[in-house]
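Sharing a structure, written as structure tokens. Questions coming.
Excluded from the complex is one protein chain; the other protein chains are retained at their positions.
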Amino acid sequence: MESTINSNMAQVRKIKIGIVGGTGYTGVELLRLLAIHPNAELTAITSRGEAGMQVADMFPNLRGYIDLPFVDPAAADLGQCDVVFFATPNGIAMQQTRALLVKGVRVIDLAADFRIKDVATWEKWYGMTHACPELIAEAVYGLPEVNRAQIRGAQLIANPGCYPTAVQLGFMPLLKAGVVDAYHLIADAKSGVSGAGRKAEVHSLFAEAGDNFKAYGVAGHRHLPEISQGLGMMSDQQIGLTFVPHLTPLIRGIHATLYARLTASCDLQQLFETTYENERFVDVLPTGSHPETRSVRASNQCRIAVHQPQGGDTVVVLSVIDNLVKGAAGQAVQNMNIIFDLPEHTGLEVVPLLP
Amino acid sequence: MESTINSNMAQVRKIKIGIVGGTGYTGVELLRLLAIHPNAELTAITSRGEAGMQVADMFPNLRGYIDLPFVDPAAADLGQCDVVFFATPNGIAMQQTRALLVKGVRVIDLAADFRIKDVATWEKWYGMTHACPELIAEAVYGLPEVNRAQIRGAQLIANPGCYPTAVQLGFMPLLKAGVVDAYHLIADAKSGVSGAGRKAEVHSLFAEAGDNFKAYGVAGHRHLPEISQGLGMMSDQQIGLTFVPHLTPLIRGIHATLYARLTASCDLQQLFETTYENERFVDVLPTGSHPETRSVRASNQCRIAVHQPQGGDTVVVLSVIDNLVKGAAGQAVQNMNIIFDLPEHTGLEVVPLLP
Amino acid sequence: MESTINSNMAQVRKIKIGIVGGTGYTGVELLRLLAIHPNAELTAITSRGEAGMQVADMFPNLRGYIDLPFVDPAAADLGQCDVVFFATPNGIAMQQTRALLVKGVRVIDLAADFRIKDVATWEKWYGMTHACPELIAEAVYGLPEVNRAQIRGAQLIANPGCYPTAVQLGFMPLLKAGVVDAYHLIADAKSGVSGAGRKAEVHSLFAEAGDNFKAYGVAGHRHLPEISQGLGMMSDQQIGLTFVPHLTPLIRGIHATLYARLTASCDLQQLFETTYENERFVDVLPTGSHPETRSVRASNQCRIAVHQPQGGDTVVVLSVIDNLVKGAAGQAVQNMNIIFDLPEHTGLEVVPLLP
Partner (left out) sequence: MESTINSNMAQVRKIKIGIVGGTGYTGVELLRLLAIHPNAELTAITSRGEAGMQVADMFPNLRGYIDLPFVDPAAADLGQCDVVFFATPNGIAMQQTRALLVKGVRVIDLAADFRIKDVATWEKWYGMTHACPELIAEAVYGLPEVNRAQIRGAQLIANPGCYPTAVQLGFMPLLKAGVVDAYHLIADAKSGVSGAGRKAEVHSLFAEAGDNFKAYGVAGHRHLPEISQGLGMMSDQQIGLTFVPHLTPLIRGIHATLYARLTASCDLQQLFETTYENERFVDVLPTGSHPETRSVRASNQCRIAVHQPQGGDTVVVLSVIDNLVKGAAGQAVQNMNIIFDLPEHTGLEVVPLLP
């Protein structure tokens, strides 16, 4: 096989990129996207456990595209990067971010370290002491459809969680317009199993999660405070949210089914279309539609439909994303593009895979 | 292979059984259960299209258990049966039921012909004129946990739909106790693909329904009036229901996630346990549980958990069944057992298949 | 929910049963089968890690059927059992078997400790020193279709592996008749993911094994010497086998596609039917058939078809089993039935689950 690495890439502005923790699903997904991003120059991909191994030996889909080994974090000179992505478990980025920011490196954390503004809330839900609470305030929550202006100048991006992305984009038009009872919102969300990461855990085994469906975390899920914080900033009412996540036998995909009580009459279709008319990655479907998760598979798209069943006072919003793309790595690249003033869809022109 | 047919079946009271329409999933599931039911004597399995073919040639899982061919409906002498099951599309049973009842044959319809008491509502949702509206009143809705006494003496059973079974069993304790706002109920339900039947349709193909998740019928689904009717009979309030079904890449299984607003304080766990303490086929899980669809796979069990997230005023009920068993064929056999005064679990002692 | 435990079980001869290692898939499958076995009296189910936990809390499909906690191996009085099943990783049974045999307890090992007669071969493939090589000779390889007579009087059963069961039953008629070149046999075998057990390993994750197909262990797999040993005993020629296992996105099921070169003309269909005419659990399908794995799902059946494509000199045998039943727990129960002189299908009358 001829390699395609580094072909056709002359004379384009290059962004030097480091990835910390490249062995999980958000890591390999970043690599899939950055491998053909015209402005990306991958400099270092770190892994404590796999240092020395070729990345493409672990992820053979990258053969011919990524010709780098994993390097030990201690050996990687990340300070020379323009941007570093943390595709690590929670609690890692917060330990290394300050040193990078000091050197002028932009940091995009795909984990949760900088998502919650209230430190005590974060520490309660994540069960650890925050290593750099003083950075939380300056971190920008990287949901472009909400925060594009602040992202542009940000040094530190807290890339949103997968459920929070699907749920916030679905509720935003209703909350900004103030047409629903914000205190009794319901988000019934379903996720593919890749959302649990590439960790060896019994409940994520094929023979456990396959041909099976269940709710989990009904008493409380870490994404609840993140979503509540985001919804709260969209509304001038007090927010109340019941969030029920479910595990579904998909590899990729989140489907959020959102319920709210209407408090004012409103052309819902028009409201949603207007809200997102200039957004490249949010697609409001025609009246009566039911978005499928596969219609966004492998892409950074969010597709949304809004319904008012039987003309009653309950509005139903259906919102789908690929949890690894718009819910993680794709949104991170979108944020990088905004920061470096590239067209927002650069490297993200992936047509969803159907079937 | 030695055959096991007709072994060990002497000296037990036998019920002569006919099945109309044995080529769909509810048909083969009836056969799976009746093949080892100690009191069942299968007399005739009809199919217009497959007459003459051995049943076990179409469904090789039945080899060694069912040694009958499909027979043409015209040739089958169903009048000699004790009971006839209709495992047919909607609109068939209503054409043949009167003639059978006249001969003293009990009829259990697994389709929807006799489920809705209001004829006009039925005709609107099912798009046809009812052939015997006068029989609707005498048909008993075959949900044993609600109607056991009437089922005992019934001539004609309307076997409930799959979604309606899971949703009604989940809401019943709350509505009977009168502790929720019955006018704003939400049922977010997820079904495996076998719920669509064994019909050749594009949307049910493996490459369409696999690795994909979507809502459907949000504007209105045929099970909505059936569920609303049932919930209405449990409550002295006016009922309002938002019902959103979803297609999930399972073969079997329904997971209903139910939401209601509490209007009175109540020990929810106690309420559910008390309601179902004498029910063989409804299992209330301990506080904090999340029932999995596979925990009821292949069995007639319904498993339920009740939650009150963050101690708020929204109650969340999780209810799972196997759509082909408790949601169809198993419940039909349960009804037959009740009618013929057998122990209710006769022939239904199937341990769920996990994994 | 009413419990069904211990109902209707008076006045039948009971076999006291212990299970060592009840937390894996072969363990829960044994429990599924034994829960409704009329002669089974479960006495102890051990687990080092889960001692004290109710079995049905780990496996909710068993709620209402199994009312025992896991007990610590040290605390379990297995010496009072009539039979002990080892549903443990390789290397456990060999440490405990002698002590049980001394007390007159029959032992059925579902792992590989006693399957290979040549100790050096076993130690090479399993990477450990055998703890009781002197017991290997007296262990009976528990494939009833080959060894029924010896099983009847056995104290110690080496229950066959899943691949070995499917492959040996498929090749046996050809080798016993001496009609193929036994030195160039090919077994192309495909297994569902439950065959890897309930171990937390990355390659068995839903997002790794789902929507994916691969061969593994082509250079050598532990089942190769077991199969070769078995085939060798069926043939008076020297045996040569190429064995290629594949991982397929099934939960349960093995499909073995077997190839051999014919060296004599032969009515293959007749040969296979005659070989298995008295076998309850081997079903030879009609000429031209293609057995599906789901046609045996949840059951102890093996279904086989034999083909001679284009009338050439290559014979193709298709053999399917449920890897957890005929390939593990079901065969173990079949062996127990033989040992205790029960009808061989006792407790194994499970109609396969389709769909």
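By letter and in written order, the chains are A, B and C; residue numbering begins at 1 in each of them.
Simple rule for what comes next: a contact is a pair of C-beta atoms (placed from the backbone, for glycine too) under 8 Å apart; a residue touches a chain by one contact, two chains touch by 3 or more.
Because the structure is predicted, anything quoted here is derived from the model rather than measured.
Trainee: What chains on display are touched by the one that is not shown?
Mentor: Taking every chain of the complex into account, the missing one touches A, B, C.
Trainee: Which of B:194, B:257 or B:300 touches the chain that is not shown?
Mentor: From the options B:194, B:257 or B:300, the contact with the absent chain belongs to B:194.
Trainee: If the hidden chain were put back, which of C:37, C:130, C:255 or C:280 would touch it?
Mentor: C:255
Trainee: If I consider the whole complex, including the chain that's not displayed, which of C:104, C:312 or C:343 touches that chain?
Mentor: In the complete complex, the chain left out is touched by residue C:312.
Trainee: Among A:252, A:307 or A:326, single out the residue that touches the unshown chain.
Mentor: Missing-chain contact among the listed residues: A:252.
Trainee: So one chain is hidden, and I want to know which residue out of A:82, A:113, A:188 or A:211 touches that hidden chain in the complete assembly.
Mentor: Result: among the candidates, A:211 touches the missing chain.
Trainee: Need a quick check: the contact residues on subunit B for the chain that isn't drawn.
Mentor: 25, 192-194, 196, 198-202, 204-211, 249, 251
Trainee: If the missing chain were put back, which residues of subunit A would it touch?
Mentor: For subunit A, the residues touching the absent chain are 1-2, 4, 25, 28, 32, 35-36, 59-65, 194, 198, 210-211, 251-252, 276-285, 291-292, 294-299, 301, 303, 324, 345, 349-355.
Trainee: In the complete complex, which positions of subunit C touch the hidden chain?
Mentor: 184, 186, 188, 190, 192, 207-208, 210-216, 218-220, 240, 242-244, 246, 248-253, 255, 257, 259, 261, 288, 290-294, 297, 307, 309-310, 312, 314, 316, 318, 320, 355
Here is the rule we go by: only the chains that are shown with their structure count from here on.
Trainee: Same or different interface residues for subunit B and subunit C, judged by whether over half of the residue numbers are used by both?
Mentor: Comparing the two copies, subunit B and subunit C contact each other through largely the same residue numbers, since over half are shared.
Trainee: Distance from the CA centroid of subunit B to that of subunit C, rounded to the nearest Å?
Mentor: Going by mean C-alpha positions, subunit B sits 35 Å from subunit C.
Trainee: Which positions in subunit A are in touch with at least two other chains?
Mentor: Residues 192, 207-208, 210-211, 249, 251 of subunit A touch two or more partner chains.
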